[in-house]
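Subset of chains shown; positions unchanged.
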């Protein structure tokens, strides 16, 4: 009886199949990640010293790799989050749109970081701005997760409470880590740029170790 | 007997599976929305005053957010519209192509708005042009909907008439609202720019309230 009611309510609230929202989000992730390369450039007329000019572009490569891996990790977490979802309502679609708005914004701070990290005056601003965007991204990601998990609003019936808690816990370090790296940017912009990459790698690796230990 | 005939006619007219047209349209939506960031830029050589230069870019952020959320809302409505469709014929494919042509055009007025909104001479033109594109988008959207719903031409048999009317009604305020905001652009381009964002938010929110009230 209760199950039947739940299904009926789900049908009433559901604005689209979960799969379609996921596919659309995946599209935005894939495009944002691939557009990053457009900002890796070499100054025109570098012919005579092209090898040198290419070597000098290390901030562009660093920014490219950092943003690429970070968005990859976020994509993976987005998938983990949506795999718990029973149905999609208007609030989740809206929150997800705001989240994608920030994901698709990432090429801009990436370009800034690549361009200004060696600039004695602009480096600090660029590195702080980069960190702030990722703090914002973490915040919006958590808002999405709350739209799903608070009171199990949109959670599938067969997902154990422990899984939800594990996800909530795994999202917790994001904001403080980015805040710390952003604080470092005030002292050393270059150090913070490397920290942003380390955070992406940290997110990519430990979960794997956890999974291994569990199995 | 009638049902069998309907199915046969559908098979004859159908030029492609509905799912494929939706997936293709979703692709265009996702790409158009993600390309918007390419027009958020910082003037070169802003190193010394980068924070100031970033703050001065508010029209670019506003235009980015407005276009991003508007296209998101249109994508959602596009989905609602197609969820009623039984089969796809050549006329719908053609109308949908013209619709996507306007969707994919949106980055251009967005760039104009971002670039000229603070220009004492170009601001009015840019804001009016932006509004005109969205009026056009609303018109083409309605043409698409008519290709589907008039005489239930391409509507699934199990969709109640009331649902069609509700959708028709929900699309009605679009053109007058954009026309009003465009009129405001003649007086105050900046005010109209904010109005465009308010329209997107208006579209994103009330439907949610309606859904809630219904359940």
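The chains carry the letters A and B, assigned in the order they are written, with residues numbered from 1 in each.
Quick note on the criterion: a residue touches a chain if its C-beta (ideal position, glycine included) is under 8 Å from a C-beta of that chain, and two chains touch if they have at least 3 such contacts.
Just so it is clear, the structure is predicted and the values come from calculations on it, not from any experiment.
**Q** With 2 identical chains placed here, how many copies of the sequence make up the full complex in this file?
**A** Result for the total copy count in the complex: 4.
One rule holds for everything that comes next: only the chains that are shown with their structure count from here on.
**Q** Rotation angle, chain A onto chain B: superpose the C-alpha atoms of these two copies and give the value as a multiple of 5 degrees.
**A** Rounded to 5 degrees, the superposing rotation is 90 degrees.
**Q** On a C-alpha centroid basis, what's the spacing between chain A and chain B, in Å?
**A** The answer is 26 Å.
**Q** Per the contact definition, I'd like the list of chain B residues that touch chain A in the complex.
**A** Per the stated touch rule, the residues are 22-23, 26-27, 29-31, 33-38, 40-42, 46-48, 50-51, 54, 64-65, 68-69, 72, 75-76, 79-80, 83, 204-205, 207-208, 211, 214-215.
**Q** Taking the touch rule as given, give the residues of chain A at its contact with chain B in the complex, in rising order.
**A** 9, 12-13, 15-16, 20, 23-24, 27-28, 31-32, 35, 38, 89-91, 93-94, 97-98, 100-101, 104-108, 112, 116, 119-122, 125-126, 129
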